[in-house]
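A quick write-up on the structure given underneath.
The complex appears here without one of its protein chains, the remainder shown in place.
On to chain A.
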Amino acid sequence: MSLTQERKPPQLSPAARRFAHASSTSLGAMLAKIIMIAIVDATALFALFTAIGREAWAIAGVIAAITAAINLVYFKRGWLPAKYLLPGTIFLLIFQVFVIGYTGYIAFTNYGSGHNSTKEDAVMALLQSNQERVPDSPAYPVTVLERDGQLSLLVTRDGTKMIGDSDDALAPASDADLAGYTQLQFADLLGRQQEVTSLRVPISQDPAQGSLRTSDGRTAYQYVSNLVYDQAADTMTDSKTGVVYSDTGVGAFTAGDGTQLMPGWSINVGFENFTRAFTDSSIRSALASVTVWTFAFAFLSVATTFFLGLFLAIVFNDMRMKGKKFYRVISILPYAFPAFLGGLVWAGMLNRDFGFINQVIFGGAQIPWLTDPWLAKFSVLWVNLWLGFPYMFLVCTGALQSIPDELAEAAKIDGAKPFQIFRLIKLPLLLVSVAPLLISSFAFNFNNFNVIYMLTEGGPRLENAGLNVGSTDILISMVYKVAFVGSQRDYGLASAFSIIIFVLVALIAVISFKQTKALEELN
């Protein structure tokens, strides 16, 4: 046995022992290790340089730290647990911790419609879209000229030539003046696009007349700027009305009377999204009813699927039952169906006028399965039962079969009735193995977006709700609607809701797992 050999090594000098250890690792494995790490390092280095090139210091730091950790752990002798744990830890960091952290970060901003970028971008976009062409001004046919690296615009109109650049206003020019300039061809212009399109040539000494700007290198138009940005004072001034818009810390340039210039930018708003979720009356009432329904939906879904699954498992587990295999296969079928497809098919079958259920089963009755608030709730639960019972059936069948028959037999000899055997012996034993699955099933249904969205899209709409939510919306589908439906997106609020859901699910999971531990101890 190698273990005993290890404990009693032959009498060798330390140097010899090290040699023996190294040679027992085959050369090929060593080489493979070096190649693998080299690949990781090379890729990381490439990513590192890209990140540094874009001045993304945080990303660069993380890449450097991870690479260092990998090299250290895999080249260092020993540290066996770390060698196993490191990959998983890194994936955990990237896919779980980062996502939760980032959602948390967004929850404290006003990121959403109208606030989807930085202040710098907002200033640029405002200045860009507030360039107004002077009414009734002509189009100027222009040529772009260059001298000593500086660009000028040559305007040729009615036989006269005028030239100007960003410093000197447009002025008449003779052919002699034009000596020394070279004309840029279209291909040359393409190479210096930003220079060309950002060139502003004042029409005259009077700045109110505006300046010429070309965006295709051939035709220039006369523009005046409606907004003037004062960098020092950090204000935008409307040059027509004289209204001054300043950065008042709400993420947009705001005038004295509260009007805002759009686009604004994304800022940190502290706990505003959370306080809004709980204090804004229209959101609060929607949130309350959706939360109640979410709990009801998750609980009822687990309960109905579990009891149906358990019932079928017991029935099909009975020795006297014939054709068990056939029935088992049949009842597992819904499990093979993707949930969102199932939802869509059921939505068609439950259509009020054309659906199979009303047409065939109820003889043409117009039962509003999906549009009446209560019937829609029932339909959602029904479809989820259809989709979910095979899982519970499988789990329960497995758990039942693992309970030794001798227990039941012994109980029978002691005079227990079948139901007593089930309630007092089989069910407790079953719950030990199934209870954790029920909890995870609860958590899954808590966020069961597919069924809700494919079947009813959360509808029918709640009246009097300030948000676009319906009576079958659960928290996660409400979050989706706040963030991604309609054109008024509010990622900040949606992230705040997500954090609330996360906390809720975590709390429930912790409490329930504690309970199941108690269950185990009882046995």
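Keep in mind that, in the parts below, a contact is a pair of C-beta atoms (placed from the backbone, for glycine too) under 8 Å apart; a residue touches a chain by one contact, two chains touch by 3 or more; residues count from 1.
We adopt the following convention: contacts and distances are computed from a predicted model.
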| item | value |
| --- | --- |
| "Heme lyase subunit CcmF", "Sugar ABC transporter substrate-binding protein", "Bifunctional protein PyrR" or "Quinol oxidase subunit I" - which is the UniProt name of the missing chain | "Sugar ABC transporter substrate-binding protein" |
| Which of A:278, A:299, A:326 or A:484 contacts the chain that the document leaves out | A:484 |
| Contact footprint on chain A, counting only the chain that is left out | 1-3, 5-6, 24-25, 29, 32-33, 36-37, 39-40, 43-44, 46-47, 50-51, 53-54, 56, 59, 63, 70, 74, 80, 83-84, 86-87, 90-91, 94, 113-114, 116-118, 121-122, 124-126, 128-129, 131-133, 139, 186-194, 196-197, 215-217, 219, 221, 262-263, 351-354, 368, 370-371, 457, 459-461, 466, 468, 484, 486-489 |
